[in-house]
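The complex is shown incomplete by one protein chain, all other protein chains being positioned as in the whole.
Think of it as A and B in the order they're written, each chain with its own count starting at 1.
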Amino acid sequence: MRLELGIIKIEDVQFGEETTIKDGTLYVNKKELMALALQDNRLSEADVELARPGEEVRIIPVKDVIEPRVKVSGPGELFPGMIGKIGTVGSGRTNVLRGAALVTVGRIIGYQEGFIDMTGPGAQYSPFSETNNVVLILHPIDGLAGHAHEEAVRLAGLRAAVYLGEACKDIAPDELEVYELSPVDTALPKVAYVHPLLSEGLLHDTWFYGVDAKKILPTLIHPNEVMDGAIVSGNCVSACDKHTTYHHLNNALIKELYRNHGKDLNFIGVIVTNLNVTLADKERSSDCASKLVKLIGAEGTIITKEGFGNPDTDLMMLCKKIEEYGIKTVVITDEYAGGDGGSQSLADAVPQADALVSVGNANEVITLPPMKRIIGDLKSAEAIAGGFVGCLTAGGGLNVEIQSIMGSTCQLGFGKLTARGY
Amino acid sequence: MAEKKYRVVHYLNQFFAQIGGEAKANIPPLIKEGAVGPGIPLQQALGEEGEVVATVVCGDSYFAENIEAAAEKVVELVCPYKPDVFVAGPAFNAGRYGIACGAACSAVSNKLGIPVVTAMYQENPALDLYRKEVYVIPTADSVRDMKEAIPKMAGFMRKLGLGQEIGLPQEEGYFPRGIRVNQFVGRTGAERAVDMLLSKLRREPFQSEYPMPTFERIPPSPAIKDLRSATIALVTSGGIVPLGNPDRIEAASASKFADYNIAGVDDLTPDAYQTCHGGYDPTYANDDPDRVLPLDAMRTLEKDGTIGKLYDLYYVTVGNATSVANARKFGKAIAEKLKAAGVKGVILTST
Partner (left out) sequence: MVHVATIVPISLTVGANRIVPAVAIPYPLGNPELPEKEERELRLNLAKKALRALQVEVEKQTVFEE
């Protein structure tokens, strides 16, 4: 499987008569985008706003972030099984609007949506302070049940991202990234990536080729498959460590393993598994995933995680079982060490987890200034995870945990945040 | 003569202050001018930059038997000297002395906001009690280590006195306090993970970024002998609250717990109760809150005599991202209230 990503660099976003790209600017036809979103009659209202890096803008509450892409050639359609036809993806050519993002916002469904600050001290905690954001604000019809509301917003977001992506189908890319697991020196150690997906119910779900990840058994995939949207987010498990669809498309660990493929290691594949709500499921999935790691001949694995709390048990089960097969593991996790950093950071522990990368303490409290413009509803800060009644200061500043910031402690290893022991 | 840059007050027990041995262990806190006993080599090590302006002394037994009062008195005695640094010990492996050093430092730090440091052996029982709030320098287990301990303490005190930033435990030489602090570094988590795996595969040394946590163990409580006459209470971390969440318990990182009266309530229904916990799919708990707080089952067991009584109050918090420190605080408070109310057993449900 050989995938070329045609990178089109976006440096600005503006409204325009036509959705198109010109000289690095993405122009958006607002009316068309709104109409597209409202094709789903579960949604009653749609609006579009733009937010650029450096602007004094706060976007809240955010459900998902998706990178606009378009399939130029090769089998399959983007987001297969969701809005695209089912079919294996990850080869041919896909163009990418790098530097742009589609952000879905709207009345809160659950408690776990988050926010993005485009400037100020909060900006460095989110990768989306650096993207030119097309923000799609969506409202459900009255009385719409939670599951239907979540689905309507999820699909609208994907459609919108594809709609924007279409604009660059025929544009010559600025750069070409090639992803191929070419044969390498057999002496290099074989490394596999174990990738658990959150699958715990409403606003805690993930979709794999259109199927609810609750229902899958661990399986082996080619890393390219995520780049065409085989994995889609259906959750807001806490903004800080939710894998947005953008994070899935741009999986940082996959990119890093590719960078080292052929140099220091032999990247042999990705094992996707789930994070279910019963003990039996956790045991079964970790049994199957670790067995797969062994069967494909891995010598080392890196295990990531989505969410926290009971997923710590899945992480520890995977680590323990893989190490018991004689395969070396490294685990990437965030921490919930309390506001003072003095509490235990994980809910579960095994002695085999001796190589751990920390992407930061999500309970760290941060004070953020008011922003000139709010896209969405600022008051929702009091209801989201990491926020609390009274976290809004007079004038619209925020006193919240970084838990509420989109992507601040993403456990795919995107960011440069860590925690150290003092 | 150059002006001293920072003022120090030193805490010693009755023995090191050369007042007396065990016979004098009952003396209450007192203060002396200047450096005393080990404070003298400490002063030498501080050189021209720091001055030990006073030494507080207390008997080890007195302190151990009156920890709060003794610590308060120490603060009172220290205050007028306006020191820039407060240092206690070294206590080596002496338990009572270690506790006195830790408690004195903690009180001075909390009440006067002055930087503090003490020193003791890693097995001193006081270490785990105070290491989170007070810097503790490692020493060997006996007074033979005094010659090594003094310069280490002086070096650390100098940094505190000059207002310099204290770095990582392994750099500065203090016992890790178990406090996690966020920092932005030069490489992404993904880069660090791949590097760490390569080191591990090559059997090269690597440093894990977080050591596995340990949790305290408590002895099991005795079994209930007579269930039929016992009052049993329900407690949950699953966030079941009256509709509207009147006390605004947070969906994550709960800062509080609450109690609600269920006298006369036989069944939790969606028109009156809901979940406020943000960490699980709330659909099922909202449809029937008994699924998380089994009130209906407990009423049945009360009516048929299996238990004596279901306690009229239930306690609730949200266990989503809530820190262990807070959870411990809530648990203690709830236990005290239940005990005072004569409750004999608790069913704690979690999601």
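The rule is short, and it goes like this: a residue touches a chain if its C-beta (ideal position, glycine included) is under 8 Å from a C-beta of that chain, and two chains touch if they have at least 3 such contacts.
No experiment lies behind these values; they were computed from the predicted model shown.
Taking the full assembly into account, the omitted chain touches A, B. Note that of B:Gly50, B:Gly238 or B:Gly278, the residue touching the chain absent from this view is B:Gly238. The chain not shown here is touched by just one of A:Asn310, A:Ser345, A:Ser358 or A:Gln411, and that residue is A:Asn310. Summary of contacts with the chain left out: across B:Glu172, B:Asp296 or B:Asp312, the touching residue is B:Asp296.
Here the missing chain is touched by one residue of B:Ile224, B:Leu243, B:Ala272 or B:Ala333, and it is B:Ile224.
The missing chain lies against subunit A, touching residues 200-201, 277-279, 282, 309-310, 312-313, 316-317, 347-349.
On the side of subunit B, the interface with the absent chain consists of residues 215-225, 227, 232, 238, 280-285, 287-288, 290-292, 294, 296-298, 300-301, 306-307, 324, 345-351, using the contact rule stated above.
Here is the rule we go by: only the chains that are shown with their structure count from here on.
Every residue of subunit A that touches subunit B in the complex is listed here, in rising order: 110-112, 124, 146-147, 189, 191, 200-204, 237-238, 252-253, 255-257, 260, 264-265, 277, 299-302, 308-309, 328-330, 332-333, 335-346, 349-351, 353-364, 383-389, 401-403, 410-422.
Looking at the complex, you find that subunit B touches subunit A at residues 132, 166, 168-169, 176-194, 196-198, 200-201, 206, 208-215, 248, 250-253, 255, 276, 278-283, 319-321, 323-326.
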